[in-house]
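A quick write-up on the structure given underneath.
What you see is the complex with one protein chain gone and the rest in place.
Read from first to last, the chains carry the letters A and B; within each, the first residue is number 1.
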Amino acid sequence: MSPPVSRGFRHFRRPEAHEADRVPPGQYIAKGFPVLSAGPTPHTPLPEWTFSIKRAGETLKSWTWDEFQALPVQDVTVDIHCVTRWTKLDTMWRGVPVETLLDQVAHDAPYLMAFSDGGYTTNLPVQDVLGGQAWVAFGYDGQPLEAEHGGPARLLVPHLYFWKSAKWVRGLELLEHNQPGFWENYGYHIYGDPWRQQRYAGD
Amino acid sequence: MVALDGNAIGGLLLEVFGTDLTAAQTICATCGNAAVVADTVVYLRAPGTVVRCRTCGNVLMVIAQIRGMSCVDLFGMAVFDEGQDR
Partner (left out) sequence: MATAAVRGRLTWQTATVTAVKQETEAVRTIELDVPDWPGHRAGQHIDVRLTADDGYTAERSYSIATADDEPVAITVERLDDGEVSPYLTEELRAGDQLELRGPIGGWFVWDTSDGGPLLLIAGGSGVVPLRAILRHRQRTGSDVPARLLYSSRTLADVIYRGELDQYRDGGAEVSYALTRSQPPGWTGYSGRVDAALLAKVAWPASQHPLTFVCGPTSFVEAVAGNLVSLGYPAGRVKTERFGGT
């Protein structure tokens, strides 16, 4: 028995005709930039911040904040899609392409686990963070990325649901085999393609 | 994102466990802190629900509701005790 429809209830804006092909199925246009989190906002001081690429527990390469800021950056405008159904079009970010980081280590790992301050993890195929598909972003909308949105730096992987764009990211652990990260462990889809509505395992 | 407390998941726990658990006792498996569910730290729609110990911040419980099923993980609690009815 389906729940009764609430007369007149609509919140998030449904996409209009001119934007329909940019909004995946089941998504709505967000008001503002919602903040969702599994835990408190971490505050790692920049002098203590590092970004590392690891494999089998060993650190292959690590950057301090200053070293990170010296890397080549890109300014990108992308659409983002949250599994809780909001989509935000034309978001502007500044960050280092993940490919630039991975190019500095010799590896042939097929998968990775992004890990963040506070213990959050999420898994990705390495192929999905190469080729201009992913960044470690530290600027949003022309400003330094705010802590509540993942600052000082977060992963940005806009072609997948936004839980894969780990906030407060501190590195990537290269993996031989795919493993579920935090939400994937609880039934969220192991890959998370919003265009195929891969919200939950089995979709 | 502002955290709420365990009062906010009373309905969810009612649905999952069939009883009101806001006054149930928990003991954190990480730090041993004892707290009623109402006093735990709750993050809603994270996309799932994450419940943390107010003292050490470690995860007590995760609830993900997917296709009408609730996946509940209580690994962070050493004790989860409904206790006696008032």
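Throughout what follows, a contact is a pair of C-beta atoms (placed from the backbone, for glycine too) under 8 Å apart; a residue touches a chain by one contact, two chains touch by 3 or more.
Because the structure is a prediction, the values reported are computed rather than measured.
Colleague: What chains on display are touched by the one that is not shown?
Modeller: A, B
Colleague: In terms of residues, what is the contact footprint of the unshown chain on subunit B?
Modeller: Against the left-out chain, subunit B lists 2-8, 10-11, 14-18, 20-23, 36-39, 44, 65, 68-75, 77, 86.
Colleague: What does the interface between subunit A and the hidden chain look like in terms of residue numbers?
Modeller: Within subunit A, the residues touching the omitted chain are 3-12, 14, 28, 31-32, 85.
Rule of thumb we're sticking to: only the chains that are shown with their structure count from here on.
Colleague: Per the contact definition, I'd like the list of subunit B residues that touch subunit A in the complex.
Modeller: Checking each residue of subunit B against subunit A gives 1, 3, 41, 43, 45-48, 50, 52, 57, 59, 62, 64, 66-67, 69, 71, 73.
Colleague: Can you list the subunit A residues touching subunit B in their complex?
Modeller: Touch list, subunit A to subunit B: 35-41, 82-84, 119, 148, 163, 183, 186-188, 200-201.
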